[in-house]
Each structure stands twice: as C-alpha cells, then as structure tokens.
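A single protein chain has been omitted; all remaining protein chains appear in their positions.
Naming follows writing order (A and B), and every chain is counted from residue 1.
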Amino acid sequence: MAKSEQGRRDFMGMALGGFTALGGIGALYAMKRSWDPLPSVKAAGFTTVDLSGAQPNVLNVEKWRGKPIFVLKKSADMKKDPRDVVVGSDHYHVSIGLCTHLGCIPAYVPDDHKFKCACHGGEFDASGHEIFGPPPSPLEIPPFKIDGTKLVLGEAGPEYKKMLDAGLTA
Amino acid sequence: MKELKIFGIVAIFTLVLYWGVEPFAHSQMHKHVEGHDFVYNGAADIEEAEAAKKEDKVKVKKAFWADVEKISKLKGDVAAGEATFAMCAGCHMEGAVNMGGVVPPPLDHAGSLYEKNYLIALIKDPAMASNVDHKYKDTMTHPMGSIKTMVSEPQDIANVVAYLKAKKAGELTTKEAFTEACARCHAMRYAKTTQLGDTPKFKYKKDELAYKIKVIDEQDLVKAYMGKLPPDLSIIIRARSEHFLETFVENPQSGLPGTSMPRVGLSHEGYEKVKTYLEEIGDPSKPAREELGPKVLLFFIIFTGLAFLWKKSRWKGHH
Partner (left out) sequence: MAHFEKAKNLNEWLDQRLAVNTLKKVMQTEYWIPKNINFLWAMGMVLAATFGILLVSGIFLLMYYKPDTNLAFDSVNYTIMSEVGYGWLWRHVHGVGASLVFLIIYIHMFTGIYYGSYKKGRELIWLSGMGLFVAFSAEAFSGYMLPWGQMSYWAGMVITNLFSGGSLEAYGLVEWIRGDYVPADAFLTRFFMLHVLLIPVAIIGLIVLHFGTLRIPHVNNQDGEEFDFAEAAELYKAGKVKESKVIPFSPVFLSKDVLVMGVYFILFFYLVFYHFEFAMDPVNFDPADGLKTPAHIYPEWYFLWSYEILRPFSKDLGLIAFAIAQVIFFMLPFLDRSPNVAPASRRGLFKYWFWLMLLDMITLTFMGKLPPTDALFANIGLVAAILFFVLWIALPIITKLEKKL
C-alpha cells in the first residue's frame, strides 16, 4: 500500500489490511479442514485373519489400512519371543511389513528365518528384531485382538495392550 | 445523492428480476396446494372425487369417512384392544417377510406416529384410508385388505386404536419415525439403509454382494407393487419445497395425482419427526451453516465499516 502524499502512515489501510488478514486466516483454516482425511477414511478399518490354515515358516501377507501385515507361524525350531502372538500352543510373529528404516517391504527368507530388506540391506529376525543394517527399531506390531483362531487387526485386545505397556512395540 | 439514486435503480431492477424468475415463475409452474394440517376426515378425498365428477366415488367416500367419525366417538377398551391387536401382530412383527409387495411396517410407535382418525380408517379399509382405492377394483385385494373382514366391528376398531394410543405411543427418535413410516418402501443410501433396513458391514466381499442381491430382490417386489421403485429419499429435503413435502406426505394424490404412494397417516408430530430426519440426512450442514452465517456476515459488516473509513481517509481533500 502506498503511503499518502504527505508521507503520513496509512493507519486505516493497515487496520483494514490487518482485519482482512484475520478473515484470510479463517479461510485458510477452512481450507485446511477440507484437506483433512474424511471421517469414512479415519473410521477404524479392521481386517480378520483366519490363522487355522497357517503353515509353519510360511509368510502370510495380509492387508490392513493399506499396509502389508506379516503373519508368520513359527516352526518348532524357531525361537520364542515375548513379542509373539500366542494362539493356543502356536506362536506367531505379527508385524507391519514395512522396514523401519525408510518403509520398503522386506522379503522373508525361510531358510535363514530372516527378513531381508532389498532397499538398503537391513535385516530383521523371525521375531521382527533389527539385526543388521540401517533399521533403527524392530518391526512395528499393529493393534490386534485374538478371537478364537482368528486374529482381528485394528482392534486393541488385552494381549496387545500388554505389549504396549511392556514397551515391546511402539 | 446521485450515487444513491443509481444504486436504487440497480437494486430495483435486480429485485424485479429476482421476483419474476423465482417467486412469480414458480407460482405459475406449481399451482398452490392447500394442506389440511394433518387432519384426516376425508375432506381432501371427497374434494378430489367431486372435482373428477365421480359421483359414485363421492357417495362412497362420504359414507366411509362419516363412519370413521362415528367410530372415533366410541370409547375404546385398551385391554380388549390388546387382545384384538394379536391379529395385527401376525403380519406386523419383527422379521416379517414381504407380503403382497412390501414388508409390513413395524407398529412399535404407531400410537405416537399416526393420527387417531387415520388409524381407525386404516383398519376399516386400508385402501380407502390411504387414498389409493383408485388402484383397486375391490379394496380387499390391497395387501392389507383382509383386515376389513378380520376387524370390522366399530367397537373392535375403537379398542385397537385405543390400545395403540395407550401402549404403542412411546417417545421415538427421528430415525425410528422414518423407519416405521417410510423405510419399507424408500431407501436412503446416505444413511446406509435400504428397504431391508440398515446395511450391515461385511468382512468378505462375497457376503456383501449376496446382501446386495437380497436388496435388489426386495426392491423388485416393491417395484412390482408400486409400479416403479419409490425414490431414494437421501436428499429429498433439498429436491422439493417444504410446502410440497408437507402436503404430499399428508395426501400424495395432491402432489402426484394417480400415484400409488399411500397416504401414511402421520400426525403433525409424526411428520415433524420424519421431516427432521430428512433434514439430518439430506441437509446435515444446516446447523454448521446457521452457526457460521452470522459470524461471516458480522465479519463483512465490520470489513465494510473499516473500508468506509479507509476510503474516507484516502479521499480527504479530493472532493
């Protein structure tokens, strides 16, 4: 805004400009809210996985909220871990199948009982602990609930809450 | 001031233009329909028959509604009515199936939803009461027509209606009002309901598709009964005027002569509840709009005031 001819400050113009800016902030807020995820998207999606047909040492990849979920039934010779999901006498490793380094999906190598990430060489053991390379933390465990022989992803059951409290997952 | 005169001329022409294009044009396109304020005494039905010069129909209707009036003066016995109601519950029950084109609607709140005189008329002759008798040579063939012979004694009718008014007249939510009065024929996709009720969530696509087929089958039955599938009412509140909806629901023949939509006999309060539900689903932003409106207007009033002062400051000495 130009100063008036006499060089006096344009106070009224500044007041108007300031007030208009307030309105602009209001409009920007409305625009931000339009960008927010829709309620139907945020609504908790849940996926049910039937574990009864799972084979030991065979990785099963499910989908939950757009993410891959690793469900690995542990064979007898595989180490047990406090992070395991225990259903009856079976131990499962359940995690979000995204490398904690930069988000690629690691591949499972059954002979090595290891997850190997092709992007930067990171490796996780069969319980999801980071054992080699750049990953800074173990594979994350999604909220889950055990329902008989079914695993319900997206619902935080008592076993999951215990893991959270023990700091076994983020 | 010259500028005020110019503004006045522009404003007048704009208002005249608005008047011609909106209120005037709409009055020419849609002739005004008088409502009867949800009073069911056959006045509208008799008027229609008289206008159509159907003398025999006029006689029949006058007699019918006179009888209804007589029954309304009887004192109904609630206990006796409950016993008679068992005959109704045979069809109007939880889990009822499609009968003659539609699943019989629930009567859980019939006492509070529907008008007393209408209920009397409905039991006496459903087709006559709901003003769709033009569809039937013999109103016994109406899906509910057999009630004419099952509950025909004036005192019995009075008893059942008294029972409904006493025991089936609890408070109901707006959604319940819509479900009981309208949802057997009208789906509402924005509320995720169909003629079969709330659409459940399915984990497997196959189950989702199987349910869709069930819905289509039910809709085909309703379509066969009505002649065409009753429209989805998700956004009807914005597709028709308030006056149209009110007079139409009260007497569908007034808005769409010859339609097969029955008058459902809503009381004033019942209609208000249904209308509120239509607004909840079809105009859900109304509360937000009414909340934000005054604030935005106030902002611009202040803006204009400041703009006026700025204008004055910049124009000082110029005039």
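Here is the rule we use: contacts are C-beta pairs under 8 Å (C-beta built on N, C-alpha and C of every residue); 3 or more make two chains touch, one makes a residue touch a chain.
For clarity, every value in this text was computed on a predicted model and none was experimentally measured.
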Contacting the left-out chain in the complete assembly, out of B:H32, B:K53 or B:H319: B:H319
Omitted-chain contact residue, chosen from B:R189, B:K212 or B:H268: B:R189
Which residue of B:V97, B:I213 or B:A288 touches the chain not shown here: B:A288
Interface with the undisplayed chain - residues on chain A: 1-2, 4-5, 10, 13, 16, 30-36, 38-40
Contact footprint on chain B, counting only the chain that is left out: 2-3, 6-7, 10, 13-14, 16-18, 20-22, 24-25, 28-29, 189-190, 231, 234-236, 238-241, 284-285, 288-290, 292-293, 296-297, 300-301, 303-304, 307-308, 310-311, 313-315, 317-319
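Just so we're on the same page, only the chains that are shown with their structure count from here on.
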Euclidean distance of C-alpha centroids - chain A vs chain B, Å: 47
Chain B - residues contacting chain A, complex: 203, 299, 302-303, 306-307, 309-310, 312-314
Interfacial residue positions of chain A with respect to chain B in the complex: 4, 10-13, 15-16, 19-20, 22-23, 26, 47-48
